[in-house]
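With one protein chain held back, the other chains of the complex are shown just where they sit.
Presenting chain A:
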Amino acid sequence: MASDALRNQVATKWQESFNRLNRGSPGISGLMLFSEQAWTVASAFLYPRDLGEPPKDFNNQKIRTAFDVLMQCRMLPMLLESFVEDMRKRQHLITRDVEEYMAQYEATNSPSTIASLILRLADWYATWAPGGELGHTISAAFVTAFQTHIFSVLPPAFAGGFKRLIASTLELSTEAQDSRLWTAFEVLGLADRYEALIASVCYEHIEEHVLATCKGKWDEPMLPTLREWMADNVLPWMLLPYARGAKTTDEAKTMLQGVGSRFDFHVCKTLCDLRTQEVFDIVIDYPDSTPALQDLKECLQRVDQRAQLVQAIRKANKRRLLHPGADTKDILTQYVSIIRCLRIIDPPGVLLFKVADPIRRYLRERPDTIRSIVASLVADSESGDSLVDENEPIQPLSVAQIDDYMDPNWEPEPIDAGPEFRTNKPSDVISTLVSIYDSKDLFIKELQVLLAQRLLAVTDGDYEKERRNIEILKIRFGEAPLQVCEVMLRDMTDSRRIDQHVKTQQPSILHPTIISRHFWPQLQSSKIVMPGQLRSIQESYSKEYTLFKPDKKLRWLSHLGTVNLDIQLQDRTITADVPPLEAAFIELFSEKDSWSVEELISRVGAVERGVAVKALLTWVDLGVLKEEEGHTFRLLETADSSGGLRPSGSRTIIDEQPTVVTVQQQQAEQMRVYWKFIEGMLTNLGSLPLDRIQTMLKFAQGYDRTVDQLAGFMEAARREGLVTVREGLWRLNRG
C-alpha cells in the first residue's frame, strides 16, 4: 500500500480539488466521502500485486464508477502518479526474478531459460497492466514504466541469450513455434528494441546455409535452390517477427515485402561474396563451373560488387598466376578461361577489360608467349593443348573496333566502364590473344617456323593434318601471310612426286624433302659431308634428280633428317633410327675399328666437338662403340660383357632438337650484334635509361627493335650478369 507521506499528500490534494469543485462553498461531506472511496477502489485495483498472490475479485461496474469520479475530480494524473510510484516500489519483485533466471542462464547457457524468463516477464506485465479500457494515458504510462524498468535490470548477457533464443526458433517448424513467446516479445518491447539483432540472427542463418550448401558447389545453379529454401524455411519464420497481426495472406505479403527483399538481397550478397572468393578456382573449373558463373551474374545484377570481383580476380591472378614459376601455357589457358567466364558474367566486357590488362602485360614480357599461342593454334584438338574451343567458328582475326553509332544494336557503355574502355565486340579468343601484341607479324613468323618444323618431321609423306592447319590459319590470318606456307606444302607434294619418279628409275632408300630455300624459315646450318655409302646414295639421287629436272640441282642439308639402319656385328645386329651425323660416324667405323674424335671430325667436316661426342655416345649407349683412353672410340664387334648387357634390337635415337631456328633464337642472334653498341654506350656514358639506349641504338645500322624487345634483351643481359639496373638506369656490371 501507499506510504503515509503519499497518503497525506493525496489527502491534501483531495482537499484542494474538492474546494475547487465546490467553488469555495462549505463542503458536502457525502461527495467528499464518495470520492475518497473511489480513490481507494481505483488504487487497489491498479496496485501491482505479486504473482504469488491470488487475483482480487473486482466488480467491474464499481471500478468503472470509481474511475469516472476520479476523472471528474481531475484526479487521474494523481492516480497515475501513485500507480507508477507503487510499481517502482514493487519492481524489486521483477528484478529478483530476472536475477534468478539470468543466473540460471549463465549456468546452463540454454536459450530455453531465456524463453522462460521472457514468459515470466510477460506474466508480470499481464498482472500489472491496468487494462486498455482505462484509457490510453494510463496504459501508455504503464508500458513506459514497465519497459524502462525491465530494460534497466536486464544484464548485458541477456542480449546474447536472446539472440540464441531467436536462432533456436529458426530451427523449429511453424507448428512447433511457441506463439506466446512471440506475443511476449511484442508486448515487452523486445521485438522493437532488438529488431537489428533479430535481423542479424536471420542474416547469419542465411550465411551459414549458403556456405554449407554452396561452397565449392559450382556444377549446378544454387541461387534458385537458395530462394526455394528461403521460401520454404525462412519465410514461414519471418511471419512471426515481421507479419504479426496480419489477418490475411495478402496482408502478410505486404508486410513482408520490404524485409523479404532485404533478406533476398542478403542471400545474393552472401553467394556473391562466396563466389567472388572462389572465383579463381571457378575459372580453373570452367566449363564445369558454368552454373556458378550464371549465379554470380544474377547476384551481381542485384548486388553491386563488380569492383570487388575485379579486385579479387586481379589479386588471385597476381598471387597464383603471374609469377615466374607458372608455365606460359598455363597462364594462357587461365587467361582464355577468364575470357570465357567473364563473358558469361558480363557480356559487354567491362570486367574483362579491367582484369585482362595485367595478364596481357605480363604475357607480353614472356619470351615464349607467341610460341605457346601458335602451338595451341595448330595443336590437335585431342591433345588438349588447344586453347581454341572446337565449337567456336573459325573466323578472321578481328581488329579493334571503333564504336559504330549507326549500329542498331549499339548500347551505351556500362557506367563502370572507365574512359579507356573500348567496347570489344565479342571477338574470338584467338583474336584476343593475338591482340596482346601490336602486330601479328611475329605470329606469322612463329607459325611458319612451327609448320616448317612439322613438315620436315614428316617422313611418311602424310602431311594432310598440316595442310588442314594451314587452311584454317589462312582464314584467321589471311592468305598473304601464309603464302610461304603454300610453297612449303607445294615442296612437300613435289618432293613426293620426284621421289616416285626416282623410284621408277632405280630403287632408292633415300627419300628427301626438297625445299625452296627462300620460303622456309632459316634452318640450323651445318656443313657436314657424308662419308662412304651414304655419300654414294646422295650422289646417285642427285644424279637422278638432275636428269628429271635438268635446270636444277640439289644441295643436301646432310645434318638434317633421320636414318634407319642395321648395324650387323659378329654376334648381333642392332637396328636404330638415328640422326645423319650418327649414321656418318658409324659408317666410318666400317673402314676401321678405332677412331679418335678429331679423326672422325676431319672426315665429316665442320662439326663442333661437343656435338660429335654426343653423337658417338649414342653408339656407346647402344653398346656398339666403347670409349677408350685419349678420346678414342672403338667398335665392339662382339658385345662388351664388362659394360653390362647391351640390348640388341630396335632403337630410336632422334633428337628432340628442332631443325628450324626459332624466331626467338633468330632475334637473340640479331640482338647480340647490337650488344657491342650498348656496351660501348654504357662504357662511355656510365648509366642510361632504356629509352635513351633505344634512341641511340636507332643510329646503328638496321636496328628495328621496339623498346619492349630491347627491354627483354636488357633483362636477359641482366640475368647473364652483364648489366645491372637501378631505378630504371642501366649500367655495365663491373662487379
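By definition in this document, contacts are C-beta pairs under 8 Å (C-beta built on N, C-alpha and C of every residue); 3 or more make two chains touch, one makes a residue touch a chain; residues count from 1.
Keep this in mind: contacts and distances are computed from a predicted model.
Per the UniProt record, the chain missing from the shown structure is "Anaphase-promoting complex subunit Apc11", taken from the list "DNA-directed RNA polymerases I and III subunit rpac1", "ADP-ribosylation factor-like protein 6", "Anaphase-promoting complex subunit Apc11" or "GPI ethanolamine phosphate transferase 2". For the chain missing from the display, the contacting residue among A:Cys268, A:Leu534 or A:Leu581 is A:Leu534, taking the whole complex into account. Among A:Thr174, A:Thr213, A:Gln395 or A:Gln483, the one in contact with the hidden chain is A:Gln483. Contact with the chain not shown here comes from a single listed residue; of A:Asp327, A:Asp438, A:Glu637 or A:Asp691, that residue is A:Glu637. Which of A:Thr148, A:Thr459 or A:Thr706 touches the hidden chain is settled by the complete complex: it is A:Thr459. Of the listed residues A:Thr276, A:Thr432 or A:Thr513, the one in contact with the hidden chain in the full complex is A:Thr513. Interface with the hidden chain, as seen from chain A, comprises residues 456, 459, 483, 486-487, 490, 494, 509-519, 523, 527, 533-534, 537-538, 543, 546-547, 549-558, 560-569, 575, 580, 583, 586-587, 589-590, 635, 637, 659.
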